[in-house]
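A protein chain is absent from this complex, but the other protein chains hold their places.
Each chain gets a letter, A and B, in the order it is written, and its residues are counted from 1.
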Amino acid sequence: MFQNLRLTMAWLHTWFGLVLGFVLMVVFFFGALSVFDREIDRWAIPETRFEPQPMPSFDKVLRPVFESMQPDPGQIELARSRVDGPMATHFPVAKTWGAYTTHRDPVLGVFAGFELPNAKDPDDIIWGTRTIDPRTGKTLPDDQLKIGSQFFYPLHYSLNINWRELGTWIVGFAALVMLVALVSGVIVHRKLFRELFTFRPGKNTQRSVLDLHNLTGVVALPFHFVFAFSGLLIFGGTYFPIGHTQLKPLHDLHEVLESQETGLPHERAGVPGRLASVDAMMAEAQRRWQARGMAGEVGFLTVRHVGDANAYVSIYRAGTDRIALTGEGIHFNAATGEVMREDPPPTVAQHINTFLTGLHLQHFRHWTLRWLYLMGGLLGCVCIATGFLFFVEKRKRQHAAQGLRGARWVDGFAVSAVTGMLVAALAMLVANRLLPADLPGRGDWEQYAFWAAWALALAHGLWRTAPVAQARIAPAWAEQCLAVAVLAVAAVLLNWVTTGDHLGRTLAAGYWPVAGVDLFLLGAAAMAFLAARALRRRSGVPSASAAANAPSRSEAARA
Amino acid sequence: MRDALMLLAAQAANIAGLAWLALAMPAHWEQVCGRSACHPRAARLLRAVGAGALAVSLLLCMAVDHPSMASLVWVMSLAAAALAVAFTLAWRPHWLRVLVRLSRG
Partner (left out) sequence: MAAPPVSRLNIAVRIGAAVLGGYAFTWGFIALSVALLFAARMEFHDAETLATIVGLLLFVAAFLWAFAARSVAIVWTVLAGGGALMAGAATLVQRALT
């Protein structure tokens, strides 16, 4: 595009990085929080603050729950456009029952997929979900939002914009641009190895911000690249639904062949069938894994063609001690409990796939690696945020001199995307503690609190970055940092007041999910407070700091 | 407990290893030692010791976990170590003087 490659790559990195950076900020931050999504759930739903439980008895606990399930009302609404004629009120045929648990789950999520009467697509399924206490089989109310796994986590891969999966597409495009930004960044950064450890906080703002941007981008370069790439791979079927469109005939051929090869029926027989003891099947599965030298817990189980003579039960081992999510599947005839098939060892392609997806989805037990992942995600956030700051710093004097307002608006949106996002997340946690416990639709109110707080932060951010148009530091940053500090401390105090689980108690009991969240909040508050103080000091004496930073240009702008 | 100690040792080895590699660069040698140049033989020694420390760290990680996890732990630990070395060079470069003495002795 330009005279040389480096100029073109710099242009590409700057402009695509700037625009998609706002989306990537959300993806990286809430992705980082999602490493501890289940722990955040424990903090948000005090009734679930007990120890993680293994998969409970199917026959005594899960079967009654499954038999009483129906599709979620929200799913029924979404499915209205997928039926010809009236929407059914009862869904008698369950295609699938499933339960999934990890070493971090006290409560168990179960799901059931039902045939959709009058569906346009005969293979269409409509889903219902429940959360139960595995010790008793009691269902938890729907109103309790799992802020970690049901809000922060989907926010990071779909922005919670579910209309025709638009949010997932936006995040996918942002991930592609992230990869482009990483490659173009490496091409532009000539002294990548020589400046690997270079960070000069004492120099002018533009230089130290760029140093930090390069540092956080390069030291975690494999992390940033592999996470963006593996995220795209996980949703590959959404972005390139080739097997369900152009190559559907080939896909259907494969399903028939696979069904013949594995002996697992692809269709219902249309004849009712009984369900034998699934607990006995789970015990048999665990015995077989042990015999192979891979003793383990049941991580995932499904029942297919529920209630039919062709029904089969699939039991998978939890991948707690390795990168793959689950594996070593064993399939049982539902009526007789006989083993129909043991999954063969994974192919090379399956190994690559489970490694990349398992690396991203992290269901393994390794607390050190989890904390390192959190660090990686936050480094990504710092990289993006310093990118914004560098963009503004580089241009604000020039724009002030020319009466342009570009830098001023970018700074406004940047503060909303960085500190504003933190304010929104914290406001949600505070609302979670303040709202009445029995408020109907409590989860919805918590979400409104999140978006409303962000909107307020946006308005504040846009208003209080006006000084950037005169090449000064915006007070918005320090003010929002202070808000972050106050909200974070408030959240910890409210947890104490409303649940009694203060740090003294949770640390003494060793209940790390809640103690960890409280400690992280306090750490964040401390950093935000120090940042606010440092920013206030920097902008408090304009002429002195300007002389230290860039003497001739800023004074000319002010004249 | 043993696993935790080995992972801590792996992290320390990564920090030392990257610090030695950084010291082999003239700009950082100056920051830490004040002198303008580092003898080329000393720089080669620093690079060798640095690489060795990173290898030791990888072995320690492999002793704790399944190889697929150990390699991830090592790569992420490298990132943390690089950050630590960069911040130390920026704010407390004299802390790394002990590593110069260690590389010789």
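Side notes on the structure shown:
Note that a residue touches a chain if its C-beta (ideal position, glycine included) is under 8 Å from a C-beta of that chain, and two chains touch if they have at least 3 such contacts.
The shown structure was predicted, so the numbers you read here are calculated from the model rather than taken from an experiment.
For the omitted chain, the shown partners it touches in the full complex are A.
When the missing chain is restored to the complex, the residue among A:G109, A:G236, A:P265 or A:P475 that touches it is A:G236.
Of the listed residues A:P86, A:P122 or A:P249, the one in contact with the hidden chain in the full complex is A:P249.
Across A:L176, A:L192, A:A309 or A:L503, the residue that sits in touch with the chain not pictured is A:L176. Contact with the chain not shown here comes from a single listed residue; of A:S184, A:Q362, A:N432 or A:T465, that residue is A:S184. The chain that is not drawn here is touched, among residues A:L5, A:L166 or A:A437, by A:L5.
If you put the missing chain back, the residues of chain A touching it would be 1-2, 5, 8-12, 14, 173, 176, 179-180, 183-184, 229, 232-233, 236-237, 240, 242-243, 246-247, 249-251, 253-254, 258, 347, 349-350, 352-353, 356, 398.
The rule is simple: only the chains that are shown with their structure count from here on.
Chain geometry summary: the mean Cα position of chain A and that of chain B are 32 Å apart. Those residues of chain B that touch chain A in the shared complex are 7, 18, 22, 25, 27-28, 65-66, 68-69, 72-73, 75-80, 82-83, 85-87, 89-91. Across the interface of their complex, chain B is touched by residues 194, 196-201, 215-216, 219-220, 222-223, 321-323, 355, 359, 364, 366, 368-369, 372-373, 375-376, 379 of chain A.
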